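Please see the structure below; I have some questions.
Every protein chain except one is present and positioned as in the full complex.
Note that the chains are named A and B in the order they appear, and that numbering of residues resets to 1 at the start of each chain.
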Amino acid sequence: MKLKNTFSLGLIFFLFSNYVFLDKEVNVYTSRHYDSDAKLYEDFTKESGIKVNIISARGKALIERLRSEGENSPADILITVDSGNLWKVQDYGLFRSIKSSLINSVVPKNYRGENDEWIALAKRARVIFYNKNKYSYEDLKKLSYEDLDSREWQNKLAIRSSNNLYNQSLVASLISRYGEKYTENWAKGLVKNFARKPQGNDRAQIIAVANNEADLAIANSYYLGLMLSGKKGEKQLSAGKKVNILFPSQEKNGAHINISGAGILKSAKNYENAIKFLEFMISEKAQKHLVENTYEYPINSKVKPSPLIAQFGLKFKEDSIKVSEFGKYNSAALKLMDRVGWQ
Amino acid sequence: MNEDKCLIIKDLSFGYQKQEEILLDANLSLNNGEILGIIGASGIGKSSLLRLIAGLEKPFSGEIFYFNKHLNSKSVFVPPHKRGIGLVIQDKGLFPHLNVMDNVKFGISGTKKEKIDKAMHYLKLLKAEQFKFSMPNNLSGGEQQRVAIARALATEPKLVLLDEPFSSLDINLRSSLRTETKALFKKTKTSCVLVSHDLDDVTHFCDRVLRLENKKMVEFID
Partner (left out) sequence: MALPKISQLLIKFTIILFFGFFLIPIFFVLLSLLGEYNNNWTHLIDYVLTDYIFNSILLITGVSLVSLIFGVGSAWFISNYDFLGKGWLEWALVLPLAVPPYILAYAFTGLFDAYGTANELFRLLFNISDNYVFFPNVRNIYGAIIVFSFTLYPYVYLTTRMAFINQSRTIIESGKILGLDNKSIFFRLAIPMARPAIIAGLALIIMETLSDFGAVEHFAIPTFTVGIYRTWFGMYDLGTAMQLSSLLLIFVGFFLILEKFERNKLSYSLASSTFKKFKKENLEGWKNFATFFFCFFPLLVGFLIPILEITNWAINFSSDNFFSETFINSLFNTIILGLIAGVICTFFAFVFNFLKRFDNGFILNGISTFISLGYAVPGLVLAVGIIQFFSLLDKGIFGPYLGIALTGSIVGLLLAYIIKAYALANNSIESGYERIDRTIDYVALSLKTNKVRIFFKIHFPLLKTSILTGMLLVISEVIKELPATLILRPFNFDTLAVTTYIYAAEERMFEAASPAIMIVLIGLIPIFFLTRIIRDSRPGNK
């Protein structure tokens, strides 16, 4: 009988263990799947004694779960890549203001929500990659995103599918700046310039340039750092060595920047812990760990990016457009890409 | 009602689809201990009649009495496992996962020993005891049929229904099994309804013969 009771208790615990709350903990929903983040959370626990509980899943699915759970949600923090997601959660009214003078002093205003609903944790630039054997910096230094629809680049561009969030954000930023009509014309020209049917991830585009399958690739900056780190094997390392980064639109609006960021939820039951967690995430120590592993750009200006990515230049002009604009125009961007046949 | 009647069927109608009766106001009565044969062409509804008596089908209308007890009427339906009527079907009737002994024991109630004793008793009566541990698939058609009859009798029913029990057997085996089974039924005073399309089976095995024709029972005239 006793055994049976223990067993049923065990089963109940197994089934509902999610809701046995401890005092010192913070519950995080994250769409960042990076293994290196887990190490960071461990460090936070060591430092503060606060346990970090994680559910990682696709950003949109997490948002849907948050919406359905509403006030009952166990989540304190949402971490997600792409500012569009953050904007959407803000739009649903699920975030509350992050009140921390420390955070405000570290994270610049244009990388926070209007009322500090969310903050950026790290930045990435969507840049152009070219083969060093084919072009020199001087050839391309005036190149902007807006120029990529020109006939000059016919069959020369490599870029991934329009399923990709980063592409959607890039198009959304153009819509926000120039309107749909201009952007649609631009995208039409861009698609005509594709060297091949969009396929693979960002690194596949960089490899295509190294491999001379395409002349220019549009991809996120940190992917090159990853390739040069050797973590992806010899071949990718040698492919990475063949290419260079060009920061586009330096004479216009600057390079397109996207973020991964976080916000505290209205339903948060561990608000204080959540603040501590975010303050930790932007601390020099955490930022250093972050950029050394993911090759993103830090949000804390006291921290230098990884040398692997810093070597391509740090003093480039960043597009100052509010990143929340990407979320507003994401749907329009996707439809526009559908219309021009961007697969 | 008549005490020595085993089975009475009154105005029984049945079909698998509405308006398409196989049986229409059929009547039949069976004396206690009597062996009744029903003959008719294939597909005319003989098997359905047995299934109705066994309780595997519900009739459109009509009544069935078993030793003066209502089995079937407008408001009563006794489910098959409570009727205590034995059924033996042409083939495929043995449980393939159980050996002969376990097949015969299946319907018997009592202690373990009582079950074994009773099963052995009936296996002996049907001269099937030598393959009690065989699996049904390893038996010949005649052997399977003996086991099936033993199994039906082992529940000690007052009435056994036989559906073409001899038709898959060769001539020699057929006549010997007929003779032995008939003797056994008489000895145990078991009533029986046998349906067959084979005149030989019916005339050699039965005390009385009816013919199923035009959805009704009619006298059989040889």
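Annotations
Simple rule for what comes next: contacts are C-beta pairs under 8 Å (C-beta built on N, C-alpha and C of every residue); 3 or more make two chains touch, one makes a residue touch a chain.
Here the structure is a predicted model, which is why all the values come from computation and not from measurement.
The missing chain, though absent from the view, touches A, B when the full complex is examined.
When you scan A:99, A:235 or A:302 for touch with the missing chain, the hit is A:235. Taking the complete complex into account, A:343 is the one of A:136, A:320 or A:343 that touches the chain left out.
Among the residues A:40, A:207 or A:275, only A:207 touches the chain that is left out of the figure.
The chain not shown here is touched by just one of A:110, A:136, A:150 or A:163, and that residue is A:163.
For chain B, the residues touching the chain absent from view are 51, 54-56, 75-76, 79-87, 89, 92-93, 95-98, 106-107, 109, 135, 137, 148, 151-152, 155, 161. By the touch rule set out above, chain A reaches the unshown chain at residues 14-19, 27, 33-35, 53-62, 64-65, 68-70, 72, 74, 88, 160-163, 165, 168, 197-201, 203-204, 207-208, 211-213, 231-233, 235-236, 239, 330-331, 333-335, 338-339, 343.
Criterion: only the chains that are shown with their structure count from here on.
The centroid of the Cα atoms in chain A and the matching centroid in chain B are 79 Å apart.
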